[in-house]
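This part shows chain A:
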Amino acid sequence: MSDVAARPAPNLLANPWIKAGLIVAGLIAAAMLGARLDGSGTLYKIFIDPFDQMAAAPDLLAQTIWEGLVSGVLYALIALGFVLIFKASGVFNFAQGIMVVFAALTLVGLHEKGVPAWLAVILTLGVMFLLAVAIERVVLRPLVNQPDIILFMATFGITYFLIGFGESVFGGSPKQMIADQLYLPKGAIDLKILGGLVSLQKIDIAAAIIASVMIAVLALFFQYTRIGRALRAVADSHKAALSVGISLNQIWVIVWFTAGIVALITGIMWGARSDVSFALEIVALKALPVLILGGFTSIPGAIIGGLIIGIGEKIGEFYWGPLIGGGIESWLAYFIALGFLLFRPQGLFGDKIIERI
Partner candidate 1 sequence: MFYREAGQFKSTYAADMAVFPIRQDRIGLAIILLIAFIGIPLIGNDFFITSVMIPFLVFSLAAIGLNILTGYTGLISLGTAAFMGVGAYACYKLTTAFPGVNIIVLILVSGLFSAAIGVLFGLPSLRIKGFYLAVATLAAQFFLQWAFVRVPWLFNYNASGAIEVPQRLLFGIPVTGASASPETRYFVCLCLVIVMTWFASNLVHGKIGRSWMAVRDMDIAAELMGIKLLNAKLLAFAVSSFYAGVAGAMMIFLWYGGGEAADVFNIRLSFNILFMVIIGGLGSLIGSFFGAAFIASLPTIMKFGLPALGVPMSGATAEHVTFMLVGALIIIFLIVEPHGLARLWQIGKQKLRTWPFPY
Partner candidate 2 sequence: MASASVGQADTFPKLLLRNGRERGARVAFRHKDLGIWQSWNWAEVTEQVRGFARGLQNLGLKRGEKVAIVGYNRPRLYWAMAAAQWLGAVPVPVYADSVADEMAYVLDHAEAVFACVQDQEQVDKILSIAERLPGLRHMLYDEPRGLRDYDHGKLHAIDAVIASGREDLTASPEAAAALEREMLAGKGSDLGIILYTSGTTGRPKGVMLSHTNVITAAEIGCQFDGLNESDEIIAYLPIAWVGDHVFSYAQAIVAGFCVNCPEGPETVIDDRREVGTTYAFAPPRVFETMLTLTMVRMEDAGRLKRGMFHYFLGVAKQHGEKILNGESVPLGGRLLYGLGDILVYGPLRNRFGLTKIKVGYTAGEAIGPELFKFYRSIGVNLKQLYGQTEAGVYITMQPNGEIRADTVGRPAPLVEIRIDDNGEVLYRSPSIFGGYFKDPEKTAETMTADGYVRSGDAGFFDEEGHLKIIDRAKDVGKLNSGDLFPPKYIENKLKFYPNIKEVVAFGQGRDYATVALNIDLTAVGNWAERNNVVYASYQELAGHDLVYDMIAEHVDEVNRSLAAEPLMGGAQIKRFLILHKELDADDGELTRTQKVRRGFIAERYAALVNALYDGSQAADISTEVTFEDGRKGVISANVKVRDAKTYPVSAAERPVPARAAA
């Protein structure tokens, strides 16, 4: 232990989880008690009423959770792109969100120019591959061995460039995703459960399924292919990967291309739900709290983090948002993540932080 020493985090009581749980439980109990006794009703509105509503209309709760689940899946998909790149190259790729928009825009733009839908998909994949190659050549290779923050800033540069490039080529106005041409289902399935009506959009179901399939494929890819194993090796140690005999440059191209594919699929799903525009950029930032929750290097973390954030912010917005003027969706996700972070600085699934002394 004399060479590499793990520095344990300062212990909050014996186990931080227990302590946190006790505190939260105590607070809730106190709040509920207070709410019952409070005359003005403010505490009641915060601590009792939302739960009453949930119990009173379980169908609404189910609907809200579903909505959250779906946006959570999309967050998770963006986060997945982040994780792929971070694992393999240590780059915090801020441009992942914009890659989603850019991929979707390219697809729609090509179709608008008369390219058949499926061909457009293939061409878009080609564009994403070229983008991966270009990024590796122009950005990553010259910046190899620079500090993380420099690479992080470089992805900002990529973001700006892609925004400008995308808008110059395809124009800045929002566009419709070519959902029909891609045989994506439309309409909704209404379920009569819990004493009410829960409406599930077919596209959302499709999104969930496609996302699951993609994650499964990625898992298989990492587990069973030579390149996949090399990628995992890279995540552990750059030297190890080199000894496997795959050049770092190739790996970066592959990883960025993979992230590009994920971005395209995310873009299609997201575009089908709303429309394709650069406003998505801000929404894509939501992937960041997801990453905090899930840890920067964990794929399951990204998925579970995405779901927690998605569901959490929908429920928060629906039940508590009106109390303080609504629109809290824009920041709630970050606070949820921050709350988790204070107890697990490395995220839910992140590697334990080890400090060498």
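The candidate set was assembled so that all candidates are chains of the complex that A comes from, given by their letters.
In this section, a contact is a pair of C-beta atoms (placed from the backbone, for glycine too) under 8 Å apart; a residue touches a chain by one contact, two chains touch by 3 or more; residues count from 1.
Just so we're clear, the structure is a prediction, and the values are computed from it rather than from any experiment.
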Complex member touching chain A, one of 1 or 2
1
Which residues of chain A touch candidate 1 in their complex?
92, 138-139, 142-143, 146-150, 152-154, 156-165, 167-168, 172, 282, 285, 288-289, 291-292, 296, 324-328, 330-331, 334-335, 337-338, 341-342, 345, 347, 355, 357
